[in-house]
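Here the complex is missing a single protein chain, while all its other protein chains stay put.
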Amino acid sequence: MTTARRVQDALFWALLTVLLALFLFIFFWMFVSSFKPNLLITSDPPVWFFKPTLEHYVEVFRQNPFVKYLLNSLIIAITSVGLSLVIGLPAAYSIAKHKQTSLALALLVVRMLPGITFLVPLFIVYKRFGLLDTYSGVVITHILTVLPLIMWVMIGFFEDVPSELLDAALIDGCSQLGTMIRIMIPLSLPGITAVAILSFISSWNNFIFVLILGGSKTMTLPLAVYGFLAYGQVNWGALCAAAAVVTVPVLLLALVVQRYLAGGLTMGAIKG
Amino acid sequence: MQQQARSRSQHTGLLRRVFALIDRRLALILPAPAVIVIALLMGYPFVYTLMLSVQRVDVTLTRFSFVGAANLVKVLLEDDRFRNAVWVTLYFSVASLLLELALAMIMALVLNRTFRGLSVIRTLFLLPLVATPTATSVIWLIMMEPSIGILNYFLELLRLPPSLWVASPTTVIPSLVWINAWHGVPFVMLILLAGLRSLPREPFEAARIDGASKLQEFVQITLPLLKPAIVVAMLFRAIDTLKVFDVIWIMTRGGPGRKSETLHVYSYLTAFEFYELGYGSAVILVFMGIILVISIVLIRLRQRAWL
Partner (left out) sequence: MRSHISRRQVLKWLGMGTAGAYLAACAPAVPAASPPAAEEAASASAIFDWKRYAGTELRYVGETQPLSDHVLSILPEFEEMTGIKVNTEILPWAQMVQKIRVELMASNEDMDVFQLPAGAEERNVWFDAGWLNDIGPWVDDPSMTHEGYDLWEDMGRDYLMEGYASRGSLVSVPMQMSAMIGYYHKDLFEEYGIEGPPRDFDELEAAAKTVQEMSGGDIFGITMRGKPPVPTSVFKGFLGGMGIMWEDEDGVPLMDSEEAIAAFDFYGRLLRLYGPPGSPNIDHVGAVNIFSQGKAGMIIDDAVFRKDFQEPSKSVVAGNIGYFLMPKGPNGQRASAGGWSITVGGLSEKKEAGWYLLQYLSNKESMLKYVLDGGAAPRRSPYESAQYKEQATQDDLDYVQVLLDSRAIGDFSPPAPPSIINLMKARESIAQVIVASIEGNDVRAAAQKSQQELLQMLEEQEDQ
């Protein structure tokens, strides 16, 4: 190895370390602080070595029904993603297959509109139909954000499946519906997995809909953490623990399915 | 027996015909549920917002009075606060996109080689993208605390003066831009990386023969070839940046002194803090309009870049 190469290598690793620190320090700090006794969290200079304590986590789970919020988040995310897949996959297939570009464009516009633009009217409708603070009510709004995402990404994926394959299936006597179910869906399974995970995360992270349309029954984790930033709440440790409880599931999910995730993220954007 | 068999065949015949019908009309039927859901969930609210925007509504939502275009006119012509929100949004979005592009480009170039641990590191970089913004905003807020926050401790280590971060009118947007970029850079990086990986080899080989420097190579070959990827990444990040709410709401509520009051925050304030639902709806409508114009421009750009 030449010295030039070695210098280049060293530079590369140095740069990489700096970037990693820049982007990951917050997680490190959050976890460390969540195990730190309260009086040490704000000490100046910061203390890095200490006897870890679980008191903040105990407090988070004792003072609040965090298990229930966790279940709420799970139920809402899984249901809204499941339903959106059922409605969204056929539509995406059709748009990809029949080149329904106007639909695709409309979809992109829908993706652009922020939630606030529907909140006032939705609230009034929800009130009329008794959907406030119900799972179905929250799930419907999450479908609103998740469905366009699923369709958008999947259009790209479906377009990628070689059309010869489909034509062959059609000639073999498969119906169009059959082609979709037997050929398209299995072939696109990695894409579907990826988009399902992405949508799960986006539903899990959603804040504004539950803020207004939810209530005690449907309180999700992000809202519960926001609630921790509260009147008289001077407990940074508990705040960090609560934040950790919310982020750990998505971080773990991202690590476990990382291969699909990167694929899904770029797919929706590059294709379609 | 025979009858039974016949009825069954009739039955399946009917089913088959139904299926055939479905199959022929598939282009209409498949997207229908999705279209209906989206149209219902978006169309009705849109019309309702339109109706509210021409009325004045009292704080209890019980008294309505028709004011015609007065609300809209006021938003567009008289409202200083709205104008401020437009500028803040513009500043925040453009700065975010530029920072994200620069950082993501550096990261993509760094990661554009094969080495042991590449996939692990790439995954680590994805974490900010999936982390719950509500939770991370809370943590950023603590870290940016001006007197005892850890970020100022680091500045002190580097012999830099402490910053007020989101608490000062001059640094609030840069701080929020950083947080927004922190969430968005991984996405841009992924797309650029995919773009870099799919670049053809020939132009680079030709350039190397011509004796071009690394920088020349980057500016003259890599960048132009990456343009489609850049446009796409920016398009999606522009969408997400216009939609940012949780981060700003939790960290500043638009302050200090309305210095971080974006259109989204202002819409929320008028509708859900001041309960001026009529006027708020007018603000929301204009906000929608701005987003639509931007999306059309971006989509056009994208189509051009892609073709």
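A few notes on this one:
Letters A and B mark the chains in the order given here, with residues in each chain numbered from 1 onward.
Please note the rule applied: a contact is a pair of C-beta atoms (placed from the backbone, for glycine too) under 8 Å apart; a residue touches a chain by one contact, two chains touch by 3 or more.
Only a predicted model underlies this, so the values are computations on that prediction, with no experimental measurement involved.
By the touch rule given at the top, the unshown chain touches A, B in the complete complex. When the whole complex is considered, the residue among B:A32, B:V86, B:I121 or B:I148 that touches the unshown chain is B:I148.
Contact with the chain that does not appear here is found for just one residue of A:T117, A:S188 or A:N235, A:N235. Touch with the chain omitted from the figure is made, among A:V32, A:A106 or A:I124, by A:I124. Seen across the whole complex, the unshown chain contacts chain A at 38-39, 42, 123-124, 126-127, 132, 211-212, 215-217, 219, 226-227, 229-235.
For chain B, the list of residues touching the undisplayed chain reads 56, 58-63, 65, 146-148, 162, 164-169, 172, 252-253, 255-258, 269, 272-276.
Everything below uses one rule, namely that only the chains that are shown with their structure count from here on.
Taking the mean of the C-alpha atoms as each chain's centre, chain A and chain B sit 14 Å apart. The residues of chain B lying in touch with chain A in their complex are 19-20, 22-23, 26-27, 30-35, 37-38, 41-42, 44-46, 48-49, 52, 106-107, 110, 113, 119, 121-136, 138-143, 148, 150, 153, 182, 185-187, 190-191, 194-195, 229, 232-233, 236, 239, 242-243, 245-246, 250, 264, 267-268, 271-272, 277, 280-281, 284, 287-288, 291-292, 294-295, 299. Within the complex formed with chain B, the chain A residues making contact are 12, 15-16, 19-20, 23-24, 26-27, 29-30, 33, 42, 44-46, 87-88, 90-91, 93-95, 97-98, 100, 103, 105, 107-122, 124-125, 140-141, 143-144, 147-148, 151, 175-177, 180, 201, 204-205, 207-208, 212, 221-223, 225-226, 228-229, 236, 239-240, 242-244, 246-247, 250-251, 253-255, 258-259, 261-262, 265-266, 269-270.
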